[in-house]
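With one protein chain removed, the remaining protein chains of the complex are shown where they sit.
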Amino acid sequence: MATDSELIPPIGATPPPPGPPPRGPAWLHQNIFTAAIGAVAGYAFGHWVGNMIASGYPNINGASGQNDIAICLGLGIGVFGWLLGAGALNYPLAKIVGREPAPEAPESNWTRYLRFSTDHKVVGIQYFFAVFVFLFTAGLLAMAIRTELLSPTTHIFGPGTYIEIVGEHGTMMMMMASSLVVGPLGNFLVPLMIGSRRTAFPRIEASSFWLFSGGYLVIVTALPLGGFPTGWTGYAPLQTQAAGGMDSYLVGFAVIGTGMVLAGFNLIATIIHYRAPGLSWSRLPVFVWSILATSALLTLATPTLICAGLFGILDRTAQTAFYVTERGGSSFLWENLFWFFGHPEVYIMALPGFGIVSEILPVFTRRPLFAYRVAAAGMFGVALLSFFVWQHHLFQSGINPDMRPLFMLTTELISIPTGFIYLVTLGTLYKAKIHFDVPMLFALGMLFNFLIGGVTGVFLSDVPVDVTVHGSFFVMAHFHYTIMGGLVFAFFAAIYYWMPKLTGRTLDMRLGRIHFWCMFVFFNMTFFPLFIVGILGMPRRVFEYAHNLQGLNDFSSISAYLLGASFLIFVANFIWTIIIEPRRAAANPWNSLGLEWQTPTPVPYYNFERIPVILSDPYHYSEPEALPVADLAPRPSAGAATVGVGRGSADETDPRPPMA
Amino acid sequence: MGRSAKIAIVGCLLAIATGLAVFTAMAFVASTPPTVDFVTGHQQGTPVNMEIQTVGSVGSGIHPSWVSYLTRQPNGRWVHTTLWSLPAHTKVNVTVLQYDSGSPLRNQQFGQVTGVSADGRSGTMLLNGKPVSVVNSNVGNGVGHTFSAPSLGINVPLVGVNGNANLCGVAPCTTKSPHNVIQFSFTTPGPGEYRWQCFVPCGLGYLYGNGGPMQTIGYMDGFLKVVA
Amino acid sequence: MSATTHNNGETSGPVLTETPEELAYELRAAEGSIWTGTRLAIGIGVFAFASLAFAYFYLRSNNAFNLWRPRGITAPTSFGAAVMAFTLAAAALAVLAGRRLRGGQTTDWQVAGWAAVLSGLIALALQIWEQTQLPFYPGSSGYASCYTGWAVMNMVLILGGIYWSETLLARFMRLRRAFTEEGGAAGSPLPAARLFRANVEGAASFWIFVAVTEVFFWLLFYMI
Partner (left out) sequence: MSDGATTHQAGSGGTPPAGGPGGEPRHFRRIFTVWISISVVADLLFWFLVGPHIPPGRMTSAAGGAQFDFNVLFVIALPVIIGVWTYMAYALSTWRKSRVPGLPLSGDRARGHFGVQTAWMAITSTVVIGLFVFGTVELIVPAGAGGGEGPNPIWTPTSKTILPIQVIAQQWKFTYRYPTFGGFETSQLILPDNTTIAFHVTSLDVIHDFWAYQLGIKADANPQQDNVAFTTTDQVGSFTVRCDELCGLWHGAMYNYGKVVTKSAFESWATRTRAQLAANTKNLPPFAWTYDPSANGAGGGYYPSNVDHFSKVETYGAQRAKV
């Protein structure tokens, strides 16, 4: 029997500090390799069980030779094994018998990145590498797409492989982009920006990463399982008809979706409750506002996707008929459920970009953020409206024609709060002292690209114009301008900007400049012609197209190769200056006022020696009389227990905080 | 470690990664079925004679239960493929050995013979030697498969054999199994890759019968690769 | 319980000694997070089950091929009523258990709590058993499909409630001695006890959500 002190872990305080590596052979301790073993064993076991229970039904395994029950069970139990092997389930399982195992003291060396870690900084770095694995896998598939489209009629991959590549590219990119900023930067930076030593639910935060990485493995299995022909939208009943790779799509989205829900869940609780004393809502960094709005969308919109996926899985395994019209279902049901998730998803991928750009601009313009409240309101306006626009994806579907004006209205209304971001950023440039460092270049590039993406979005929202451009390369170019031109550019701005904080090392800025100009020019060269291609009548996801469009397509393809190569500049830069020959970064190289820059680098395990007291917002550039952003060593009397600014003090008996 | 050594290591790693990526891509490309060559050795002005067969279950490979087309190479060997390379502007005489049973068509429009000729009459095929231009799939043994190339206007319904007979279940079938012989001719257009497919939803076990073999090159879908 | 001091290993970082004010501050934050987390969990559940309700009403209003619900087929009503009754009982017991704990009656809390878990398990078992007794196959109609979806989601929902209650009870049994030293689980100011109480309140709220969901879908699938 354990003693009291072992039974009662230091709840409310921080987890234990880094210790020595675990004793004994490293491979005995749960890490990514045991997780991989668990995944493989789980898949084998699930597949075996599926064959046991289902192969007796000729309707499931007979003529087609495709047992979806075995595949789904294999994938599901495989993910379970992945989590089990990684150690993500140690705590939830021990809890059943009432145990409260104190988390293993994390290591201080690099192997901690291979383990289930509850340190939000480790999770952030893990996410950082995982999103790049996602990005580069899907990026290679993009190169394959452009290769096939080099010729209108001569085929390199052929139709079957081509749509598998298209679907895989789209799905992986969507999965990646949903977590691109929230995963690495949200987890790493939000606690630092709000003066907290931790996130609210560290184990949930860590689990979200292991689900994210598990989801990668699931979606990659789609290719050996025969791919899925539906693209990332997975329209039923094609979905119901498809090969075994479709199971990877459905299970993969469910797994990734669960990770997205958990990540958003944790960050919302963190931002609401773990803000340091004095960090009122009106002082919250605008990046944190964007993460809060994004997390709200992640948490509330994604369950719809998971349920729609569950229905799809049931249609394919238990032979239900949700999406089969002839059996009492409806082919419109998936479209509705999917886009009810899908449009908030679009803003899950846009809002963090707004946040990053708004956060970075004041630093490089040396002036306060213009119209701070408008920025926050804009993000929440976008988040709220995004739940009411989903049918604009279905303007030609035959559903509810009487609702079209309404959805046209809501869609166009969303450009008002989106426009707020331009008010904020353009206002911030006014009479500024603009410094063209690499993060600023990427931020300006994002503003340039997103403008084109946003304006073309208005064309798509107009029903008569949408009759021509719907489902064409115009749409494709539009959302690449918003996601790649917007989010990915903002993400690179963030990488160049925060890399000294993330790693204590700095990227080479000359290579960074080359990277920016290559990426900016080649991005526009790749995707701008595709607007024209779309208007000229080329539908999405086709392997054959009109001969007169070959010139534009080839131009776009060659630009795409160059765009892909521009990422290699970044990779080389990263490997060289961060890993091979580390360049020590200054503690606060941009002279930013942000709270995250006031901590030492590398960030100590506890983030803050004392919980800081926030004295002002981080945008008071050119206000010499302003207070510093935070008091990092408050006297106990001024410290955490006594300051309740903006939070109220919780009643001793009632755990509920007063609503802000 | 010296600077150049580091550069060398990074370069090697990048090269390996690129190589793996290219290898994976090539593995994809190579996974397509072989192309039967009717061009090499073809004499200008003479027709190409082609023999294909359909089988209810191919009996081997990774999808043994799938329905499939097979093609006879000029050397007489049956290969499991639907990709043909054909000379341009040339008459092709096709003989189909139909070993599969039939059913009513999902869309009876495909009961109309179009784009091919037999006995000098266009819009006609020879079914076991008799000219036919429309097949009513609702009577008799129905239609097992079609040979259709929409961009060439070709559609030939392949009448099924009696499903109660002792059907051939492993490809390649021999003429001892019950079968129908369907013959027709068409002329290849200019160079290009033209798709052809079956329009009978014969992907058993898939919704609407259009999954599996119906969506896999080498089974019920292929290309006429016409070269100059 | 005083400030927690952690002993570093060989690779030592700064030793952190939290002030009592910081501990109290983080404790309040943790309590608040549990409160918010509970509401978010309910929100997640609302959106998930709203998707099912949307599917239900969409297919019902569509009634493609008159195959929404041919011949008025219904899943076994006795099973449906029993599943709902046991789930409602579990919810009521879980809420009751939480109140008794607040009132300091720890025996009542345990009895009611374990009864809630048992009741939930019975509901779960019945829900699984019902799947083997259906008078229709899952794909025979829109109703049958929605019912199958509901059965799976309901199992997950009930399982979630059971897990939450069971882990609390199990933890309570382990921590009983520690709690009783300073006023018991109902009044102990220990951080563990306070978070435990916050968790119990959260579980009770979640069970109320489970009960509402149960009644709503019972009406949809068995009554109308």
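Read from first to last, the chains carry the letters A, B and C; within each, the first residue is number 1.
Just so it is clear, a contact is a pair of C-beta atoms (placed from the backbone, for glycine too) under 8 Å apart; a residue touches a chain by one contact, two chains touch by 3 or more.
This one's a predicted model, so the numbers in the text were calculated from it and none came from an experiment.
**Q** Identify the residue among A:D437, A:D508 or A:E596 that touches the chain left out of the display.
**A** Answering carefully, the residue with contact to the hidden chain is A:D437.
**Q** Hey, which of A:M52, A:V97 or A:L409 is the one touching the hidden chain?
**A** Result: among the candidates, A:L409 touches the missing chain.
**Q** Going by the contact rule already stated, which one of B:P87, B:P172 or B:G209 would touch the omitted chain in the full complex?
**A** B:G209
**Q** Given that one chain is not shown, which residue among A:V133, A:I156 or A:V465 touches it?
**A** Once the missing chain is taken into account, the touching residue is A:V465.
**Q** With the missing chain put back, one of A:Y91, A:F380 or A:Y422 would touch it. Which one?
**A** A:Y422
**Q** Tell me, which residues in chain A touch the chain that this view leaves out?
**A** For chain A, the residues touching the absent chain are 57-60, 62-64, 159-160, 162-163, 229-231, 233, 235, 237-238, 241-242, 280, 282-283, 319, 324-327, 331-332, 363-374, 394-402, 404-405, 408-409, 412-413, 415-416, 419-420, 422-423, 426-427, 429-437, 444, 447-448, 451-452, 455, 458-459, 461-468, 470-472, 535-537, 539-546, 590-591, 616-617, 619-624, 626.
**Q** Please give every residue of chain B in contact with the chain that is not shown.
**A** Counting over the whole complex, chain B touches the hidden chain at residues 101-109, 111-112, 114, 133-134, 136-138, 142, 148, 150-151, 153, 155, 163, 195, 197, 199-202, 204-210, 214-217, 221.
The rule is short, and it goes like this: only the chains that are shown with their structure count from here on.
**Q** Calculate how many whole Å lie between the centre of chain A and the centre of chain C, each centre taken as the average of the chain's C-alpha atoms.
**A** Once rounded, the distance between the two centres reads 28 Å.
**Q** How big is the gap, in whole Å, between where the Cα atoms of chain A centre and where those of chain B centre?
**A** Their C-alpha centroids are separated by 43 Å.
**Q** For chain A, which residues are shared contacts with two or more other chains?
**A** Correct list: 324.
**Q** Going through chain C residue by residue, note those that touch at least 2 other chains and give them in order.
**A** In chain C, no residue touches two or more other chains.
**Q** Which bits of chain C are touching chain A when the two form their complex?
**A** Listed in rising order, the residues are 1, 4, 6, 8-11, 13-16, 18-37, 40-41, 43-45, 47-48, 50-52, 54-55, 58-59, 62-65, 67-70, 137-146, 148-149, 152-153, 163, 166-167, 169-175, 177-178, 190-192, 194-195, 197-198, 201.
**Q** Applying the document's contact rule, which stretches of chain B touch chain A when the two form their complex?
**A** Residues 3, 6, 10, 14, 21, 25, 28-29, 31-32, 63-66, 192-193, 195, 203-208, 210-212, 215-217, 221, 223.
**Q** Which chain A residues qualify as touching chain B in the complex?
**A** 59, 62-66, 140, 144, 153-161, 165, 229, 237, 240-243, 324, 568, 571-572, 575-576, 580-581
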